[in-house]
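Shown here: the complex without one of its protein chains, the others still in place.
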Amino acid sequence: MKGLELFTTVTYAHFLFLSFVLFALGVLGVLLRRNLIVVMMSVELMLNAVNLTFITFAKALNQLDGQIFVFFVMTIAAAEAAVGLAIVVAIFKRFREVNIRFFQFLKG
Amino acid sequence: MGADFLEVSLNALKLIFFFLMMVQMVPLLVWLERRGAGFIQDRLGPNRVGPFGLTQLLADAVKFLMKEEFIPQKAVKFLFYGAPIFALIPASLALCAIPFGPKFEIPAFSFWGRHWGPYEFILQGYEVGVGIVFILAAASLAVYSILMAGWGSGNKYSLLGAIRASSQIISYELALGLTIVAVVLIYGTFSLNEMVTLQRGPLSFEFFGKMVTIDFLPNWGIFYQPIGAFLFLAASFAESNRLPFDLPEGEAELVAGFHTEYGGFKMNLFFIGEYGHMIVASALLITFYFGGYELPFLTSQELLAIYQEAFGVGLTSSLLNALTHFAVFMFKIFIVLWIFIHVRWTLPRFRYDQLMELGWKTMLPWALGNLLLTALIYVASKTY
Amino acid sequence: MSSELLFSLLIFAPLVGFAFNGLLGKKLGGHLYPGVIASVASFISFVASVGLFQLVSEQPEQAKYLVIHAFDWMQVGTFRLPVQFLIDPLSSIMILVITGVGTLIHIFSIGYMAEDPGIAKYFSYLNFFLFNMLILVTGDSLPLLFVGWEGVGLCSYLLIGFWYEDHEKAEAGMKAFIVNRVGDAAFLLGMFVLYSHFGTLNLLELNSLAPKEAIWNWLDPITIGTLLLFVGVTGKSAQVPLYVWLPDAMAGPTPVSALIHAATMVTAGVYMMVRLSYLYTAAPYTMIVVAAIGLLTAVLAATMGIVQWDIKKVLAYSTVSQLGYMVFACGVGAFSAAFFHLVTHAFFKALMFLGAGSVIYGMHHQQDIREMGGLNKRMPLTYWTFMIGWLSIIGLPPFSGFFSKDEIKWFALASDRGGNWIFWGLAWVGSLLTTFYMTRLMAYTFWRDKKYSADHQPHESPWVMTVPLMILAFLAATGGFLGIPHAIAQILPGHPNHWLEHWLKPVISLPTIKQGITVEYEWLLMGLSVVGSFTVAMVTRYLYLNRIDLIDRTRERFEVIHKVWVHKYYVDAFYQKYFVENLVLSSRDLWRYVDVGVIDRLVNKIADVTKELGRGFAWLQSGNMQNYAFITIIGLIIFVLFLFKG
Amino acid sequence: MPLPSVFFLAGFVTLFGFLLLFVASKIGEVVRDRVKSETYECGLPVEEKVDTKISIKFYLTAILFIIFDIEIIFLYPWAVSLKEFLAQGLGWYSLIGVGIFLLIFIFGLWWEIKSKALDWE
Partner (left out) sequence: MVEALLFWFLALVTLFGAVAMLLVPNPIYAAMSLVVSMIGISGLFAFLGADFIAGVQVIVYAGAVLVLFVMVLMLFDLKSETQAFSKGLLSRIFKVASVGFLLGGLIGVMVLEFSWILPVFMQSSPQWTMTGVKKMAQLLFTEYMFIFQILGVLLLVVAVGAVALARSRGGTHERA
């Protein structure tokens, strides 16, 4: 598989590649962004990248367990977002700060 | 989208047709609303332009187009312009997933020296397997246009209105979702087309091992889900920001909600979006509870047979059949839309706290109860 | 109903009762609810065991058991430990006894513990005990049995120290616990030995794998394993030399003594040996040890029982003595007789303990028999039921004790697995001693003139306490008909066979009668026992009621022996001097030199090093989440690199 | 899912809206005015700092919406395949399983109502 065929035929590897790239972008967001809320969004992106791999493998292996796991991951992600944002907002209300560097003072 | 050029282009035309239909229904509805309001309030309403004032809205549209394109200083230009455009998308995506009529066939023919077809078309933008989920997903995007508008205007009243509107929409989405779960439970499918198919013929169901058939009633969902239908109607009022739930636009408190700063054609697009939601809601109500495009006592196959007897098997009869059902569906939709309009001019508006508490403390528990009851009766009647 | 359902009822009813009383009992308030709930739970369990018994009896003769598989506990290599339960003739009788007697004792406790503030706790423990005991007797492998074994030990500890405000009582609980640990350690070792030899710990498999021929070898793993298990038995079933905890265990509430320290838990060791009868018969040296220890216990405990003044202590030594009989019976291979005695003993000893409880209750918690007397008038129901227990334990026909004890004595002589005249003689003497001290107890408690002060008017117990007494009295009176001796059966119309022996035949190893011992011997032994017991009872009664001076004089004459008996052969003192004190001393030395000198220094050093290291690495915990994430990512990269290898 | 159709439609709608707005902006007469382009806040002078004191309730509503929304979504697969469960004789099993889930759901709702998290004073 080479040349133009790489673009005209879609393979599972394409999806995996895409999900790797998305994951890497999410990691970069986590590592580089300073706004805590954006960091949380980057985490969501990472989770989605993993979801994409799950779905790809579910299709490739013809097993629906992957889809169920995506379901679960979504639930966890939503729960994480709800609680995480609640914490961020609680801190923001008090300290007016969402910079991730600020949170290092919480290490105790 | 299709196997060959013709099918692809026909399908594309179909989609455009459905979208334009939605857009074109808006002036009609506004006219209906204003005339209706007039009659309800013992006035005449618009009656000067054209017969019965029917072309009034055409004139309005022209006026909208002529308006000055205006943008406030503090607005975020991208969001400010994006919001009204984006407002159209959820409604049109959802509308195109609703079946408006049965399938019709174009038999094979030769044209331009090659063979085409046969084709099978359906009076529906596109057929989605997980229809309801698709529509819910599309509808859940509607919040963004509101938030974009509210934030993009750079006006705190707009923002306040946007937050209130989106809070309201998501609150009622829960009750709506639960009601739909009960519907899904009854039909056992997500596909709207299948739902319509299942509602054909006289009312008949299996009840504790016996088949019960009631000939004088159609097999419509309303008879299985009476509470659900009412809850759905109420929730869709709130979802489409209609009175008595039009709090986001409460003039007294919020000037005009999230579109305070909007005017001219942008405002018109919001209008189209909102009426589009209304149309989608009524179409869904019809599809879930009132038999979709089907006639009450005559299934589409029977009607097709009648047509085929009269016009012979072929394009004519199947197209006629489809168009008849399209008309039936539109008729039903207009009845529901009239209910929307009528309610608007009958009931007073809620206060915001009442609205939210109604959503969370009344609608949600009722929808839950409805679901539990449905599930219990369903399982019990099928196992014993 | 399926066996699974019945079995879960059996097991979970007490567990639910335990949880309910333990969690909510105190909240409910009232002194009635916890008892009623616990009793109902126990009764449900009893009903379930009746059902299981029925199911077992419906099984075909070749496979007369039910196996209930719950789940797999663990699997380590080839060692697979399923949590599986076995209901066979043996355990079906056992669960009947446990739940039946247990229910009666629960009901009795409603009255006895009515005034206690910790009643909910009490009943939750009691239910939990039932649960563990049921696990013990139904578990189909030694580890599972051991789970129940430890569980009942825990409950016993909790219930002995139930009134933990009293320091002595709390210590009694600890003593029971610690002494049992010695036995349990040996039990575990025995399990290891058996597993390494047989490769399984399943009870049925162990029995079927046991060699058919006896192995006369002290160093054979079977001998060692069974001996080690037997050390566990001496702990749990209070045999010499580990019996010392049982008399102290009387610190607990009396119904507890009845249930745990007489009827059920202490018989667990006997049950275990009966369970592994084929294994034990394969190890004749073990059998000799078992028989000797059992007989020694039976006689020594009886002698100590003679000099006790506490009504419960007397019964406790009697229990130790009777347990000695059971163990002895196992030792001579008469497992069915041992089990028979286990059942009848459960009836009459529970009866007597509950009777004692009733007396204590009536006497306003007075336990010294010297302060009693003349209670037969004030507490007629208690008196008559106690009387049946007495008749039963001294072995007068047709009460149950006669049948079971006589069978043991018969096998003491006639078993081809080591029966002889010496065994029989000692057993006979032991039974006469039993008669003596039990009659003494009767005389002091009931027959003598009243000794209590006027402001301590004893009163009859309420019906929740007397009804269980009456039911148990009925059982103690008739329980013996489960196993009518062959000699008697031959002259009875219809020749009823020894039902229990017949019932147990599929699961346990039965002894054969020695050559040359005929039915006439059996009649002779029976006669000697009955006549001996009767005479001793009459003489004792006469002496204690009319010629108490003779008793006193005898005591003064044999002051030395008396002193030895009162001091329990100085066993406790011995332990105190050579184990406990040494332990304390050596612990102190250990603490002083090893702990402070070596370990503490080492630990401090490690702590210092860690602190230094921590200071060095502290920059890593900067609180900057992005750095943490970065470190995680580096870990991920390393993981990905590993993927390349595979 | 007929993805091409969906994206075609979405694209068409966007284009449509964009074109209309473009045309409107070309046709309409534009009169720039400083006051007109100020933020309209009922004619009152605009306060510079938009220090929105918006009730925390809105945000709480959104959080609770997420949670309940997911719980409802979990019901969809069950509802749609209840017929299949019944056919396999798993009707009651699945109903009880979902019933427990719904009980937890109802308990959550009840708690929210009781703790006045849903009250708008």
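For reference, chains read A, B, C and D in written order, and residue numbers begin at 1 within each chain.
The rule is simple: a contact is a pair of C-beta atoms (placed from the backbone, for glycine too) under 8 Å apart; a residue touches a chain by one contact, two chains touch by 3 or more.
Since we're looking at a predicted model, the values are computed, not measured.
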Visible partners of the omitted chain are A, B, C, D
Note that chain A touches the absent chain at residues 1, 7-18, 20-29, 31-35, 37-38, 40-42, 44-45, 48, 51-52, 55-56, 58-60, 64-65, 67-68, 70-72, 74-79, 81-83, 85-95, 98-101, 105
Where chain B meets the chain that is not shown, the residues are 1, 127-131, 133-134, 136-138, 140-141, 143-144, 147-148, 150-151, 159, 162-163, 166, 170, 173, 189-191, 193-194
Note that chain C touches the absent chain at residues 626, 630, 633-634, 636-637, 640-641, 643-644
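Operating definition for what follows: only the chains that are shown with their structure count from here on.
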Of A-D and B-D, the pair with more C-beta contacts is B-D
Whole-Å distance, C-alpha centre of chain B to that of chain D, is 17
Separation of the C-alpha centres, chain A versus chain B, in whole Å, is 34
Among all residues of chain A, those touching at least two other chains are none
The answer for chain D against chain A in the complex is residues 59, 63, 66-67, 70, 74
The residues of chain D that touch chain B in their complex are 1-2, 4-6, 8-10, 12-14, 16-18, 20-21, 23-25, 27-31, 36-42, 50, 52, 54, 57-58, 61-62, 65, 68-69, 72-73, 75-76, 79-84, 86, 91-92, 95, 98-99, 102, 105-106, 109, 112-113, 118-121
Listed in rising order, chain A residues that touch chain C in their complex are 27, 30-32, 39, 100-101, 103-107
